[in-house]
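Presenting chain A:
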Amino acid sequence: MTTPKLQVQNAWKSFPTDKGEQVLAIQDLSLHIQPNEFVSLVGPSGCGKSTLLMMAAGLEMLSQGEIRVDGRLISGPGPDRGVVFQTYTLFPWLTVEDNIRFALKKSGLSRERQDELVQHHIRLVGLGEFSQAHPNQLSGGMRQRVAIARALVYRPQILLMDEPFGALDAQTRMLMQELLLEVWQADRTTVLFITHDVEEAILLSDRIYVMTARPGQIKDEIVVDLPRPRGLLETEGNIRFTELRRQVLSLIHSEAQRAMSL
Partner candidate 1 sequence: MFARRFVFALIIVLLLALSACTGQVASPTAVEPVKVRIGTQPWIGYGPWWIAKEKGLFEKNGLDAELVDFVQDTEVNAAFASGDMDAANLATHTAIKLFSNGVDLRTVLLEDASYAADAILAKPEIQSISDLKGRTVAYEEGSTSDLLLNYALMQNNMSLADINPSPMPAADAGSALIADKVDAAVTYEPYISAALAENKNLKLLYDAGERPGLISDVFVVSGKFLKENPLAVLALLKVWDEAMTFYKENPEEAKAIIATAVGSTPEELATAFDGVRFYDLAENRAQLTGDFLKTIEDVAKVALSIKLFDQIPDLKALIDTSVLGK
Partner candidate 2 sequence: MAEAPVPQPHPRSRLLELRHEIPRQYYIGAGAALIALIVLAWVLLTTLGIVPHIFLPSPMSVWQELIRQIQMRILWQDVSASLYRITVGWLLSTLLAVPIGILMGNFRFFEGLFEPLVDLVRYMPAVAFVPLTILWLGVGDGQKFAILFIGTFFQEVLLIMDNVKNVPLDLIQVSYTFGLSKWEILWHVILRAAMPGIWDTFRITLGWAWTYLVVAELVAANVGLGYRIMRAQRFLETETIILGILVIGVLGLITDYLFKISYKRLFPWVVQSR
């Protein structure tokens, strides 16, 4: 058994409320992701999925427990873990190219090597013609593509994605899912993917963790044994896909009901 790329061990997280009390967001949660695995985390709203991602990124502190990357405890954010947020977070004053290049600032690579990587990733996400555009000239989907390219350009050990396509319309979302599959096929970076879209999770992932309602724990783990490479249209009507979908949905459904009544 190889060392997991990402290991979350008995994580607890509580937040202070305005009234001075503590609310427990995550309770004794453990999960692991093997190298080159694409793992999704699904669950009802407010279950703490984003919080977990932030802790894995090192942008939030655990109240208790451990998170390890390649066996080493993490102590803060770093270039070994790339992040893509729902809100793109591109630098508006930089062009697409400069945005991606920015991620290589601390890489120590030569100028030529940086150029190579940047150009490669621009083409990878299909924005070759827009390398000189500014974010305010791009659509939502294009901006997210830049965010993905930027998160991949410095070759992080893990890519953490927090509902990256949540803010996009249905058609764009479809295209982005296809793009992500394509991009991921190329170098198979280890991915932790947060979403509330069950079909998206099944389409993209090797495994799916289902979280309970708050305080979040792992309710169940589903292995997605659909063959790769996968395509959006192939999964339509696929029997196994439908079965998996039903399985995950029923797991979430009861948790979602619990979350509503909280």
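Basis for inclusion: all candidates are chains of the complex that A comes from, given by their letters.
Here are some notes:
Everything that follows uses one rule, which is that a contact is a pair of C-beta atoms (placed from the backbone, for glycine too) under 8 Å apart; a residue touches a chain by one contact, two chains touch by 3 or more; residues count from 1.
Note that this is a predicted model, so its numbers are computed, not measured.
What touches chain A in this complex, out of the candidates 1 or 2, is 2. Chain contact summary for the complex, chain A toward candidate 2: residues 57-59, 76-79, 81-83, 85, 87, 89, 91-93, 102-103, 105-106, 134-136, 154.
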